[in-house]
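Only a single protein chain was left out; the remaining protein chains are all shown in position.
So, chain A:
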Amino acid sequence: MRKHLSPGLVLLLLFFVAAAALPFFVDPRGHLLRVAAMALLFAAMAQSWNIVGGLANQVSLGHAAFFGLGAYTSTLLFLRFGISPWIGMFAGAALAAFAAALLSFPTFRLKGHYFALATLAFAEVLRVIANSWASVTGGPVGLSIPFLGTKPELFAFRAVSSYYWIILALLVIVCLAFRLLARGAIGYRLRAVRENENAAEVAGVDTFRVKLTASIISAAFTALCGTVFAQFTFFFDPDSIFALSGISVRMAMIAIVGGLGTLGGPIIGALFLIPLEEVANAYLSSAAAGLSQFVFGAILVAAILIQPRGLMAYWPKSKAGRLARKDAKPVTPATPATEGGR
């Protein structure tokens, strides 16, 4: 039991409590809360990605596909049939899970870069479909979430704080799912796949099935995030929701900068990157065109160069942290560098 209450976990629980209280201390309709909500949403997205990208090391660059499926499914069900986005979000999750299963058959035979490229292409295909099948998707003009005032049953609120708490709840659920998966039997199998897929197969792990399960769960959570994103930002179009740099890469980047395959990584990554980007935008975008993105990119590069294991390496009592500290010592022949040099 003691094992489950590591300092890191206590800190995480404290963070959730503090995050839940934040709206009481800032302007409930203001910009700060909106940025905080966006950071938490991206944390939830990166955590969803982390299930397949971190645990199984299947680096997907196409998670925007599931994100967009979630946003489109719930929004179209609401606009065309009046079905509440609360129900629509689960329809979107089911559809994304199905799409993930379908995508797994051809792509899981691919390794490394080829897998990344195949997933990237999948998101691009969905973008083109959403763009050209205008009679169903609304086409390139995009979809607006109608302005309804506060209607909780239709996922519509005036105050940012309502969205904020929903996003926080989603993040807690995704984190819980991640921890259960990582700690459960499937987590060990996924790690076996990550370390050496052939060895795992020989040891009796049904590697395809394990990866399939992880990617279905990951896709479903990503779709839930997509619905919440659509409701929260009120508008999306094919280019923005299926975006490579804006969504797919960002999900992976947050998890990587924070700490790949760790529970806290996506949260720290999102809390670091999203406000940073916002600050860069707020203070530099009027100075010179593109300067804000340049500064943001430079800080990102620096972060990865300084700590390739991600910010989680500074987290107390974490596996990544221990490893990073071990790495920091002068390498003696007694400490094999396989883990770090891989």
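Assume a contact is a pair of C-beta atoms (placed from the backbone, for glycine too) under 8 Å apart; a residue touches a chain by one contact, two chains touch by 3 or more; residues count from 1.
By our rule, contacts and distances are computed from a predicted model.
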### Message
When one chain of this assembly is omitted, its UniProt record names it as which of these: "Amino acid ABC transporter substrate-binding protein", "Cysteine desulfurase IscS", "Acyl carrier protein" or "Putative membrane protein"?
### Response
"Amino acid ABC transporter substrate-binding protein"
### Message
Considering the complete complex, identify which of A:L13, A:L102 or A:A134 is in touch with the unshown chain.
### Response
A:A134
### Task
Just the residue numbers, please: which parts of chain A touch the chain that's not shown?
7, 11, 26-27, 29-32, 34-36, 38, 128, 131-132, 134, 139-142, 144-145, 147, 158, 232-237, 239-240, 243, 246-247, 268, 271-272, 275-276, 278-279, 281-282, 285-286, 289-290, 292-293, 314-317
